[in-house]
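Have a look at this one before I ask anything.
Of the protein chains in this complex, all but one are displayed in their positions.
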Amino acid sequence: MAKILLMAASLRQDSCNKKLINLVAKLGIEQKIEIEQLDFADFIAPLYSGDIEEKNGLPEMVQTFIAKLKDADGLVIASPEYNFSTPGTLKNLLDWVSRARPMPWVKYPVMLCSASPALAGGSRGLLHTVATLQCACNAYIYPPMFSLGNAYEAFTSDGSLQDKELEKRLGKNILGFVDFVKKLR
Amino acid sequence: MAKILLMAASLRQDSCNKKLINLVAKLGIEQKIEIEQLDFADFIAPLYSGDIEEKNGLPEMVQTFIAKLKDADGLVIASPEYNFSTPGTLKNLLDWVSRARPMPWVKYPVMLCSASPALAGGSRGLLHTVATLQCACNAYIYPPMFSLGNAYEAFTSDGSLQDKELEKRLGKNILGFVDFVKKLR
Amino acid sequence: MAKILLMAASLRQDSCNKKLINLVAKLGIEQKIEIEQLDFADFIAPLYSGDIEEKNGLPEMVQTFIAKLKDADGLVIASPEYNFSTPGTLKNLLDWVSRARPMPWVKYPVMLCSASPALAGGSRGLLHTVATLQCACNAYIYPPMFSLGNAYEAFTSDGSLQDKELEKRLGKNILGFVDFVKKLR
Partner (left out) sequence: MAKILLMAASLRQDSCNKKLINLVAKLGIEQKIEIEQLDFADFIAPLYSGDIEEKNGLPEMVQTFIAKLKDADGLVIASPEYNFSTPGTLKNLLDWVSRARPMPWVKYPVMLCSASPALAGGSRGLLHTVATLQCACNAYIYPPMFSLGNAYEAFTSDGSLQDKELEKRLGKNILGFVDFVKKLR
């Protein structure tokens, strides 16, 4: 049985990426997937410094995040796009985690999705996150990435998507990701 | 049993990417992997045009390439980097293949490697190829990518690498890729 | 007085990038800018091969393209996005041109725009073209890039944009580019 972590890489209370990850949670639970939702705010490490690392090792919240990864089989990140790239907030966490040995990302299955008020839906940001997590850190990124454009108008009041076809696709992606995790772990 | 295709994305006779793919072949055969080497020159399609496609469908060599993909379980590409990106030559083939339905790249396992006379070893080009093959076309890219820098000095006269540790790593990557293929197919 | 070349990097007759470049031409002429429209089909070189280059030098159409660049002060490219990246067709031309010495792109002002039926409007492809033309070849890319999403619905029957605000922005970009060209040449 696979256990999947979910995290929205936004600190804003009313973040559309939180809404997206909540929908992933709801769809996952309907499909009997074991999930655990992480709160990004719990993993706010200081900005990376080689001197801090040398003196104190990895900050406690980074270690906690790594322990969460070890205790699960895969991770879904819903990430905003900031300035056509990975948010500095998320990148700082990824940079810290990449310093642990053995490197926690190696062969770790990750599904990336994004929500954005813009029409492009955040996919440029995800491309940079793929370069970091997969190409530099050797994580297994699940290929179909889900980008939700026009996100401020996309949700119903109960947290579903207005566009039912799109929601069905997201549900299929989640099942596909769990299958990917089971095959690769 | 997995069958793996190998192709160097260079048209030059004396290409260092051909040397690299030949080494992949040699290491693969030593490890009893079933391989087939493709000659990139056999798949030189006309530059992509939507009008050609509409009138004549996919060019014959593109169809042959797709048939090769279907007849095997995975593909290793050794690609040069041209101007920090995917070579136009390779990209034109990838663009054509992406027009077939069902899209042949979906869930297709691909291992990328590169050789380059520059020290950077071609890894910037591979990052763009990942964006195309994985993020746009949903192929399964094997995460460790192998970049060989300073490639004009890297090979011995019998086609091995001067750096034996590096060659061992390449051998491990090939085994790892075959394992990745078996798990995902 | 600056002379500006315009080219749509598509071979399709009914290309939305041709419509976009025609609109750039119309807006440019209204603003008394000296322009010359190039036909991408005139610059269809063979797929790049180091052996062809060594034997025959640069193909004639590549040399013609370079002569066009020298005879003008800047270039506007309207490019489709193929598979989240630069089209192989355009990339093959850029790869050939990058082999000329002195390298024609160095300090050459280029404005990039894109039209795409997708909502994202082709901006992922332009990011890769920036990596090639500016970061690898040292061209001066004009920073505001213009991406037209939903392009099949975007034009009126006389070739203007339905969205007049967007058209005004495109007109301002063209003037801004001419100013950029004049300052840098």
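When the chains are written out, they are named A, B and C in that same order, and each has its own residue count from 1.
Following the convention adopted for this analysis, a contact is a pair of C-beta atoms (placed from the backbone, for glycine too) under 8 Å apart; a residue touches a chain by one contact, two chains touch by 3 or more.
All values derive from a computational prediction rather than experimental measurement.
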Residue touching the undisplayed chain, where the options are C:Gly57, C:Pro143 or C:Gly159: C:Pro143
Of C:Ala131, C:Leu148 or C:Leu161, the residue in touch with the unshown chain: C:Ala131
Hidden partner interface residues of chain A, rising order: 10-13, 15, 44, 47-52, 82-95, 98, 124, 128, 131-133, 135-137
Where the unshown chain meets chain B, residue by residue: 84, 119-121, 123-124, 127, 149
Interface with the undisplayed chain - residues on chain C: 106-107, 123, 126-127, 130-131, 134-135, 138-141, 143-145, 180, 183-184
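Here is the rule we use: only the chains that are shown with their structure count from here on.
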Chain at maximum distance from chain C, centres defined as averaged CA atoms: A
Type of chain A:chain B copy interface by residue overlap (half), same or different: same
Whole-Å gap between the CA centroids of chain A and chain B: 29
Multi-partner residues of chain A (at least 2 other chains): 123, 127
